[in-house]
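My questions all concern the structure below.
Note that one protein chain of the assembly has been removed; the remaining protein chains are unaltered in position.
Chains: A and B, in written order; residue numbering restarts at 1 for each.
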Amino acid sequence: MIESLSLVDQYCHGVLRTELGLGTFEAQLGGRVGPAAPGTTFFDTQTGFAVRRWCPPLLGLEAHCPPAHYLARRRELGVLESGRRLLRSTGVTTYLVDTGLPGELTGPGEIAAAGAADAREIVRLEPLAERVADASCGVADLLSRLAESVHDAAATAVAFTSVAGVRHGPALAPEPPAHAEVRAAAGHWLTVRGPGGPLDDPVLLRHLLWLALGSGLPLQLHTGARDARAPAGGADPALVTAFASATAGLGTDLVLLGAYPYHRHAAHLTSVFPHVYADLGPALAHTGARAAAVLAEILELAPFGKLLFSSGARALPELHVVGARVFREALVRVLGGWVADGAWSLTDARRVAEMIAAGNARRLYGLSDGRGQP
Amino acid sequence: MIESLSLVDQYCHGVLRTELGLGTFEAQLGGRVGPAAPGTTFFDTQTGFAVRRWCPPLLGLEAHCPPAHYLARRRELGVLESGRRLLRSTGVTTYLVDTGLPGELTGPGEIAAAGAADAREIVRLEPLAERVADASCGVADLLSRLAESVHDAAATAVAFTSVAGVRHGPALAPEPPAHAEVRAAAGHWLTVRGPGGPLDDPVLLRHLLWLALGSGLPLQLHTGARDARAPAGGADPALVTAFASATAGLGTDLVLLGAYPYHRHAAHLTSVFPHVYADLGPALAHTGARAAAVLAEILELAPFGKLLFSSGARALPELHVVGARVFREALVRVLGGWVADGAWSLTDARRVAEMIAAGNARRLYGLSDGRGQP
Partner (left out) sequence: MIESLSLVDQYCHGVLRTELGLGTFEAQLGGRVGPAAPGTTFFDTQTGFAVRRWCPPLLGLEAHCPPAHYLARRRELGVLESGRRLLRSTGVTTYLVDTGLPGELTGPGEIAAAGAADAREIVRLEPLAERVADASCGVADLLSRLAESVHDAAATAVAFTSVAGVRHGPALAPEPPAHAEVRAAAGHWLTVRGPGGPLDDPVLLRHLLWLALGSGLPLQLHTGARDARAPAGGADPALVTAFASATAGLGTDLVLLGAYPYHRHAAHLTSVFPHVYADLGPALAHTGARAAAVLAEILELAPFGKLLFSSGARALPELHVVGARVFREALVRVLGGWVADGAWSLTDARRVAEMIAAGNARRLYGLSDGRGQP
């Protein structure tokens, strides 16, 4: 029954439109800019092994075949057809797509078409602010356009997302910055940046978070330790706790993305704060054969209504496949095991599986259930 | 054999004396002041599922029956009779009861009677200080009465407990505060507080911890991340390490309560410091179907003579039941598995089970073994 469950992928990116060689494909597996260490390859990771387990059969090859065979077959079918076959195998009926990454990735419309599914947009705050700054003349103009852009984006997006939590931990200071502080930071930023210059001012990042909170849309915060560029301590769960405390009772929900290896802390926060939810994405998709064990840890303290499936995939449709397959497998193993032990009833297990796979996301983001019902 | 082991519940509270509706019962499951998030319920947690697994059969119903059926049956039997049936199923022969919580909970005598067991008192330091302050005139009087009250309490109590570790992390500064500091803090507190005003001054909290250390009774410290009111970083194991270092060699033992998700750190501290013990309570009782996995993690570094069973239960006798059942199940599964693998001998497994269930607590708190032997 879990095998046929439809999924809402509540956080992912688009895929590349170009054919990929072995090296380019491998780099995307690691999710890194740089190469693997001499004598090693990112294929020798749980993600690499999971891709080799699940994807070759979808393109007509043996599971675990050598990467070079797989990529040859992928090129033979073409990037469009292989992407279509891969995405349509996932059972995802709605993709929520973060469109804010640089690079040539497909948008929500293309994902929806390739995957024969619905897709909605998640707006990433930092690039939105950078586009606004490129078009602004002066501080007052920048700040009013920022507010307007966040407001406009909220009309069509399902959520906002920010990586400020990881890259600028102290930006998660609990309170919104004072107006004078924001004006000063905006003036400084406009002075020092060139066109396209990145937003890395902690005060402006906090200002953006609070603008987004004002929209009422769920706010997805990147946490955890995945990002090498995160300053030391940026993944500290104590920072997230302080921000969760400051935003309690405002009526806007927070979704913690990527908390691993602090996923138990994230789960605990979902039990303490009514407005805090936790994403399962990378914690499962990147741990492959270990996903069931990690899922089980998250299920220790989290209320079952507070957890959300995602793939966290980007660039390779193989990662969308791995996210979905690994999640289903983990759910069957963990919940099935508890039913077999008598710890959970079968009815409860089915109900909880549906909640985590799609129901919680539908409720949180106000999505219909595919039969026209919200 | 583990199924019939008698238990010392080394940290719990009393139960409510009134009949409970579905909403009140659910709120106690979450251990929270506020409600669950919209569209969710605290019944959909490991604790909720564990209650539904273990308790209905004790009142003559099917396991996993709907919560409303269970509560109807509970009211039909009455709060006294259902409490008696529940508590007597636990196999606990001695309850150590923290009597310092506000609210109408039964005391050690009532728990002993309902559970057909022994019960002893754990004195919580903060409310003791607040009662003393209500009756004191001036700083000198407050400080001498505090010392006297701690001394008097030590005559009958088996242990002291404090939540200062969680709510005021920096209060765990290693050294005792200087006398002048304590006098100043006491003066300030008496000035600003009204009758019943809570103790939240870090200097006075440290002073209280050191008064309790002077008594020689074991001191139970609330650690870990369970409490939403904990300041950011309050659960940091580094704070506990510093306090353990400062108190080594004094002759007073420390018991770390509720360290989850830092339970491996707590276990490690028990291996480093002869005077540090770790409680298993909430780490097992709140994780339900996952308790065996969490217990196994704690058993990685902790010497087996340093671990203590508890339920950590409060308000609902169902939570005393869950604590005991989940612990027994976890012990059977973990130790039984190691015996089956040949990693442990059966004799050792039985001996360790008895130590953790009751023997370590009897030795630490100077309890008799129920046959009149200390």
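By our rule, a contact is a pair of C-beta atoms (placed from the backbone, for glycine too) under 8 Å apart; a residue touches a chain by one contact, two chains touch by 3 or more.
Keep in mind that what you see is a predicted model, and the values were worked out from it rather than measured.
Residue B:His275 is the one among B:His275, B:Arg290 or B:His320 that touches the chain not shown. Of the residues in chain A, those that touch the hidden partner chain are 30, 32, 34-42, 44-46, 49-50, 52-53, 63-64, 225-226, 228, 232-233, 236, 260-261, 286-290, 293-294.
Remark: the residues of chain B touching the chain excluded from display are 237-239, 241-242, 245, 264-265, 268, 271-275, 296-297, 299-306, 338, 341-345, 347-348, 352, 355, 363.
The rule we apply is simple: only the chains that are shown with their structure count from here on.
Chain A and chain B, compared by their mean Cα positions, are separated by 38 Å.
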